[in-house]
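As you look at this complex, bear in mind that one protein chain is not there, while each of the others sits in place.
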Amino acid sequence: MNMHQAEVVDHVEASGGYRILTVEVPSLAKTVKPGQFIHLRIPRMDGAVLRRPFSVYMAHGKEMAVLYKLVGRGTHSMKSIGKGEILSMIGPLGNGFPMLQSLKVPVLVAGGYGVAPLAFLASRIKKKGIVFIGGAKASDVLCVKDFKKLGWEVRIATDDGSAGEKGLVTKILDEWLSVLNPVELLEFFVCGPDGMLKAVAERAKRLDHTAWLSLDKHMGCGVGACLACVQKIKRNGVVSLLRVCREGPVFEASEIVWE
Amino acid sequence: MNMHQAEVVDHVEASGGYRILTVEVPSLAKTVKPGQFIHLRIPRMDGAVLRRPFSVYMAHGKEMAVLYKLVGRGTHSMKSIGKGEILSMIGPLGNGFPMLQSLKVPVLVAGGYGVAPLAFLASRIKKKGIVFIGGAKASDVLCVKDFKKLGWEVRIATDDGSAGEKGLVTKILDEWLSVLNPVELLEFFVCGPDGMLKAVAERAKRLDHTAWLSLDKHMGCGVGACLACVQKIKRNGVVSLLRVCREGPVFEASEIVWE
Amino acid sequence: MTRSKKWPEMGVTIAGIKMKNAVMVASGTFGYGPEYADLVDLNKLGAIVVKGISLNPWNGNNLPRLVEVPGGLVNAIGLQNPGAEKFIKEYMPFLRKYDLPVIVNIWGRSVEEYVEVAERFDSVKGVSALELNISCPNIKHGGIAFGTDPRMAKKVISSVRKRTRLPLIPKLSPNVSNVSMFARIAEDCGADAVSLINSLPAMVINVETRKPVLANVVGGLTGPAIHPVAVKMVWETANAVKIPVIGMGGINNAREALEFIIAGATAVAVGTANFTDPLTSLHVINGIEEYLKRHALNSIKELIGTVHT
Partner (left out) sequence: MTRSKKWPEMGVTIAGIKMKNAVMVASGTFGYGPEYADLVDLNKLGAIVVKGISLNPWNGNNLPRLVEVPGGLVNAIGLQNPGAEKFIKEYMPFLRKYDLPVIVNIWGRSVEEYVEVAERFDSVKGVSALELNISCPNIKHGGIAFGTDPRMAKKVISSVRKRTRLPLIPKLSPNVSNVSMFARIAEDCGADAVSLINSLPAMVINVETRKPVLANVVGGLTGPAIHPVAVKMVWETANAVKIPVIGMGGINNAREALEFIIAGATAVAVGTANFTDPLTSLHVINGIEEYLKRHALNSIKELIGTVHT
């Protein structure tokens, strides 16, 4: 973990309501692993005292990118970030996804901007796998091309049916699971809203597969100091409050104690 | 007095540390009188709740300008104002300078940015007069060309002698007064730091000339509501605290009760 | 006055005063009316609370009286005012021309002064209520503020209560551990409503000169910086008393006003934001109306104190 001065090299719209910010930040780009995140100081944000956390979406050579959704004050302020601007970011933060277990097939499940760390993960996994992407509507389904380029199978579901199948991403996941060779060894990597994480965790448990969930909690410091981001985790029989920013954001599904 | 949406048409450096901001704001430009000011909402000023007052430096057709000095947070934020931007301003505010009494010779005395309202005043007085401009150094002496174009006589003094005579503006004023035909009827119009105002007021009193001083006080509301800007004024034998933003900023020198 | 029935219903009643909406302008930030009248249609406001008035004219503090800080300002105007007589003569005729409840903010340096100024307003036409500023120092008791000592608060409120028929709205000091206790005192003494918060004691030092920026050394912090503190106090107070609460502190927009109303305020007041943008109160009114429509609420009354905790 370090403080970085990152120079913006590109900043474009990904789809309605989502943008991709690419920066040059060699030391960070070299070391960051899929599932880790950076804590960004957003410039020109009136009276703001907190940074904002974003998963790394891409890291290649000297460059690194985040894919973000416009949700509130901070992300809307980010729109004005221009090429050449120098941004302060802390990173890499968090544990990131573990290495894929060698015999297993990677199954990624993404909701909304949760696809960002998974696209990064796919780019670093040698094996080809399958990704399920869910969103409210077509414009919430991102990174499809990234996965296709890597030769991954992509399945899509949207609430309104404007892309892929109509319904929840777990519906198309269930369909796929139901026709699967039962001896196939799967490993799930999941990022998205809590409801989706829980739903995938249930399936993984039922079918006895490992599932890695990346959690999304409000953050203060991003480095483990403020305890704003804790999650109940059961490890070795002991329940404790671990910090999503430090011990997470990725936890094994069976460890998570849902409230 | 009204709220205006003024479009920036020009924004340039006047000299080191001073800038001129020109806006298109027809209704205001038409009605504003020399010595009046506007209360500007400075954009992109982190956590600011107060506007900033600036005298009108020029009003012509649809356009109006202010000449400002970079002093603190607000004026430094103003640097980033770009052409085409829409600014919120309240104005015209204050009483402004009175009409020149018909038989008198206008004598203007300016310190630093205090020259702005006086340049505007000169442009509206038919009679040609004389202006004394003081500043710390050459770059603090502004609007010389404006006055020359109008055919006014310009005398300059700077603290370091980098323009005009070395010394205070009152020194060159005294020199001029000392060789003056004593029956000449003068009317002073003065804007600058308090020390200068006082010094000119003394001379006017001694020589029995009328002097109009434009005061500069920290302002809150700018319209007379908050009472942040009051000045002790003696009128008809009664001393009261009048509001520089409403009853001023211009007062007759003999009315002012200096602390 | 009859008005056509309108949806949603924006009007509220505080201390018997019918206000066409819940948005007032706070004492000391809107003068006596004429100052902003060119910019703001006074008929559109819920009420005006005029700058604090004492029995006799008062000069206030030396300058500087005001300094901007991040997210607010610190003021030490020192309650300059022309005194009750002059205010009544010079400003009341103007204010009476509007369809606008006038709440007169009064103060004194002793209980007697409070009582006398309150009495003076009792028969003045066009005055809807008195707001009792109890945050100013009591000269007789060595400068301790009426608003931070329960016994003194009780004494001044009950004394004034006995001598005026006007609705009485003590304005509470935030500089206490337990503001709701003061609200209960006010209620027990017969107050018709309470308003809060006044400014938070504060100080700004110029580090280059090592002098306080304000001539008065200390002042009061107001503006956005104090909003979450004010909401907490209003919530606490609304839960403690039955009389209506007027909430203020840092309101810049409808959302911030709605926080007070949802926390339990029957009305709100816009203060410092008048300086930033004189139209704030009107924007707040429009924003509340838009919110009520969006949430399909018939009346702002359905919103008051509905926070689910």
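Observations, loosely collected:
When the chains are written out, they are named A, B and C in that same order, and each has its own residue count from 1.
In this section, a residue touches a chain if its C-beta (ideal position, glycine included) is under 8 Å from a C-beta of that chain, and two chains touch if they have at least 3 such contacts.
A quick note: this is a predicted structure, and the numbers were derived from the prediction, not measured.
Shown chains touched by the hidden one, complex as a whole: A, B, C. Among C:Glu116, C:Glu259 or C:Glu289, only C:Glu259 touches the chain left out of the display.
Screening A:Ile90, A:Ala157, A:Leu173 or A:Ile233 for touch with the missing chain picks out A:Ile90.
The chain not shown here touches chain C at positions 69-72, 74, 145, 148-149, 173, 175-178, 200-205, 207, 210-212, 217-218, 221, 224-229, 231-233, 235, 255, 258-259, 262-263, 291, 306-309.
Interface residues of chain B with the unshown chain, by the touch rule above, are 47. One chain of the complex is left out; on chain A, the residues touching it are 1-3, 41, 46-51, 88, 90, 217-218, 220-230, 241, 246, 259.
By our rule, only the chains that are shown with their structure count from here on.
Farthest from chain C in terms of Cα centroid separation is A.
Between the Cα centres of chain A and chain B there is a gap of 58 Å.
Here the spacing of chain A and chain C, counted between their Cα centres, is 48 Å. If you average the CA atoms of chain B and of chain C, the two centres end up 36 Å from each other. Taken residue by residue, chain A touches two or more other chains at 47, whereas all remaining positions touch fewer.
Counting partner chains per residue, chain C shows two or more touched chains at residues 70-71, 224.
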